[in-house]
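Removed from the display is one protein chain of the complex; every other protein chain stays in position.
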Amino acid sequence: MTSAKEEILGRIRAALGESRSVPTVVPRDYRTHGSDEPGSPAVLDLLEDRLVDYKASVHRTASADLAGTVRQVLAALLPEGGRVLVPAGLPPDWVPDASTDEGFDAPTLDGFAAVVTGCAAAAAQTGTIALDGAPDQGRRAITLVPDIHVCVVRAGQVVQTVPELLARLDPTRALTFVSGPSATSDIELQRVEGVHGPRTLAVVLVTD
Amino acid sequence: MRIALFVTCLGDALFPDVGKATVMLLERLGHEVVFPDRQTCCGQMHVNTGYQHEALPLVRHHVEVFEPYDVVVAPSGSCVGSVRHQHAMVARRHGEERLAARAEGVGARTYELSELLVDVLGVEDVGAFFPHRVTYHPTCHSLRMLRVGDKPLRLLRNVRGIDLVELPDADQCCGFGGTFAVKNADTSTAMLADKMRNVLDTRAEVATAGDASCLMQIGGGLSRLRAGTRTLHLAEILASTEEVVA
Partner (left out) sequence: MSGIFLGMPVHAPRGVGALRGAEPFPVAARTALANTQLRRNLGHATATIRAKRAAVVSELDDWEELRRAGEAIKTATMTRLDEHLEQLERAFTARGGTVHWARDANEANEVVTRLVQATGEREVVKVKSMATQEIGLNEALEAVGIAAYETDLAELIVQLGHDTPSHILVPAIHRNRSEIREIFLREMAGVDPMLTDEPRMLAMAARAHLRRKFLSAKVGISGANFAVAQTGTLVVLESEGNGRMCLTLPQTLITVMGIEKLVPTWTDLEVFLQLLPRSSTGERMNPYTSTWAGRHEGDGPRDVHLVLVDNGRTATLADEIGRQVLNCIKCSACMNVCPVYERTGGHAYGSVYPGPIGAVLSPQLTGIEDNASLPYASTLCGACFDACPVRIDIPSVLVHLRAKHVEQQREDHRLPSAEALSMAAASWVMSTSTRFSAAEKASRIGRLLGARRGRITMLPPPFSGWSASRDVPLPPRESFREWWAGRGGATS
């Protein structure tokens, strides 16, 4: 008996017939690079503008003050008694009293109010932050279940356009692109921020 | 310039005033108009209803009739659209590659009225006079098949005495769509109702467009409502002068 795979591939070959010999040239006349350099003030301003438009908060800091800024942001957002989770590779001095992810199950993750991570790269034009599971970001579940996500983005990680963003990422890793807090427009096309993912996204932007 | 008029079957049989206006307008501008009298129909209705086999003799006939002319004009966006974009396709579907190439030639020399005036004859002020409140509906095929853009509006803005008012949601289809109006009469009527409401909201005396077919839809609806707003083809307004008012 022919397998489904063989049969489907056979159908495709029969369907295409001679037409597969016609080559198609892909015109790539669209922008593959931004007008501004990665990490430049213009690109950082654009990223902030887009994130704020999505109802994320943006907190600028110099790298020397980073740990203090992260703690300030958390203090302002955390509910009374709220616990903070961090991935194993996050510098320990950022949030000294946080719990490090040990592969907690989902209900345990649900017990954390906030998570603090770094990121892999960001695109200013669309206000997108990419996470790739590196040690300072951790596995996907930890940035999903807690209700507050504090994400540290360094200037050098910020590019202007989507093509530049993808070029910086490894497609064989598990990636998450975050553009603002979770949202829905399913009821009368009215946007509501915060559904199942973190309802609060705070971005700490390291400008140097 | 010597210009061959393709008056269209609808224009010939039901709306002869549109063809007459086109002739008078072009002659007033100093051009010679000829009417190849063996012409019939572009076959668009056949093609759009699925009867390409039946459209083939019409395509062949049209190509034979209009091939000798350097410039052909039709006062219809959708018929020009059919000549330009469908004729070669019909021929190819029936394996008639030579006819397809000839049809492409005729299509490239066939212009909708506003295209002819603005692009070929280079005129935006045709010296018309029309002292009425007018709103313009850009028909879908002139807008999206021919991409005439604002050429009709540029012509209308230069008409003396005209009070041109913008039509809300102008780019929305009137719901005609050829046999769509019969096969899907209820949906067509719902679309027409919105178009009429927009026309009436402008309080225009005249609704105009570049296609007699769409005007038949809008005008038929307005007539049923006894709305008092009449429809006139773009050619009729542009042909209108102090001496001969449309």
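The letters A and B name the chains in turn, as written, and every chain counts its residues from 1.
Everything below uses one rule, namely that contacts are C-beta pairs under 8 Å (C-beta built on N, C-alpha and C of every residue); 3 or more make two chains touch, one makes a residue touch a chain.
Keep in mind it's a predicted model, so treat the numbers as computed, not measured.
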{"item": "Option touching the unshown chain, where B:1, B:190 or B:244 are the choices", "value": "B:190"}
{"item": "Touch criterion as defined above, residue of A:45, A:93 or A:186 at the omitted chain", "value": "A:186"}
{"item": "Contacting the left-out chain in the complete assembly, out of B:1, B:34 or B:123", "value": "B:34"}
{"item": "Positions on chain B contacted by the hidden chain, ascending", "value": "7, 9, 11-17, 19-20, 23, 32-41, 43, 45-55, 57-58, 61, 68, 86, 89, 93, 140-141, 143-145, 171-173, 175-192, 216-217, 219-221, 223-224"}
{"item": "Contact set of chain A toward the excluded chain (per top definition)", "value": "2-5, 7-16, 19-20, 22-32, 50, 54, 103, 106-107, 110, 123, 125-128, 133, 139-141, 144-145, 162-163, 166-167, 171-190, 192, 194-198"}
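In this text, only the chains that are shown with their structure count from here on.
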{"item": "Whole-Å separation of chain centres (CA-atom averages), chain A against chain B", "value": "52"}
